[in-house]
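All protein chains but one are shown in place.
Showing subunit A:
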Amino acid sequence: MQLIADSITHAYGPLPVLKDISFTIAPGEVVAVVGPSGCGKSTLLRILGGLEQPSSGAALVKGAPPPGSLNPLTFVFQDFALLPWRTVAGNVRLALEGHGLAGKAAAAIVADTLARTGLADFADVYPKQLSGGMKQRVGIARALAVKPAVLLMDEPLSALDAQTRTLLMDDLVRLHAEGDLATVYVTHNLDEAVRLADRIVVLSRRPGSIKATFLLDMPRPARSAEDPALVREARRLWDLIRADAAEADRELADAEVADA
C-alpha cells in the first residue's frame, strides 16, 4: 500500500501552516520529515493519518494493505499516549479492541507482540512504573500489534533523555531491519533522520513547504551514529535548515498553536 500526500495545504484559521505538500511513501520505505519547530510537520502527520482534515489537498492511499493488517495507518505518539489505568498488556490490547479482537485471539497477539519487543516481563506493570524509554517501547509495541502498513511516528524520541534516545534508536533500526515497515518519521533531530530514513523530506519554516528531498541509499543496518558519511549528511541538512530554525526561534510564541 502506498500513502500519498497530494498537494496538502493547511491553515489554522488565518494562520497558514502547510503549503502544497506532495510526496509518496512507497511500501517498506522510511521517510523522515524534518524541519524547524512550528513548521507544521506534526500537523502533516496527523493529516496523513486521518486525524485532521487539510484545508485543501488530501491524504490518499493506493493499493491494498498487506494481508492481516488491522490498522493500516498507525501512530506512535511523542507523549506515548498510554492509558495510565491499564497495564502494559492492557494498553496493547486496547489497539486490538478497536478492531473487534478480544479474548484469546487478542491475548495471543498481545503476548506475541510483547515478546517480540522485549516487554514480556512488563506485561502486568502500569505505565507510571516505567521509564520514558520503556513507555515508548510500549507505544511501539501497541502500534506493531495491529500490523500497520505505514507507521506514523510523531517525534517518538523527543520526550526522552539523550541516553535513552540512543538506545531506542538502536531498537528502531533493528525493527526496520527485521521487515519492511513503511514509516513516516517526523523529527527535528537530524541525526535520527539520517540514521533511519531512506528518504528525507526537508520542510521550510511556517508555512511548511517542501524545501528539499534527499535519498539515502546506505543500507540501514550498516549505519552507525558515528559514521562519517552520516555525520556529513546531517551536517548538510543542518546547513539547509539553520537559517529557518533561527528565524522560527525568534517568532512569538502565540503563533505556536500551529504545532501544538
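Here is the rule we use: contacts are C-beta pairs under 8 Å (C-beta built on N, C-alpha and C of every residue); 3 or more make two chains touch, one makes a residue touch a chain; residues count from 1.
Heads up, the rule we're going with is that contacts and distances are computed from a predicted model.
Missing chain, UniProt name from the options "Acetoin:2,6-dichlorophenolindophenol oxidoreductase subunit alpha", "Cytochrome c-type biogenesis protein CcmE", "Circadian clock protein KaiB" or "ABC transporter permease": "ABC transporter permease". Only one of A:V17, A:L130, A:V146 or A:L168 touches the chain withheld from this view, namely A:V146. In the complete assembly, the contact with the undisplayed chain comes from A:A95, out of A:I25, A:L44, A:A95 or A:V184. Of the residues in subunit A, those that touch the hidden partner chain are 49-51, 70-71, 73-75, 77, 79, 81, 83-86, 94-95, 97-99, 126, 128, 142, 146.
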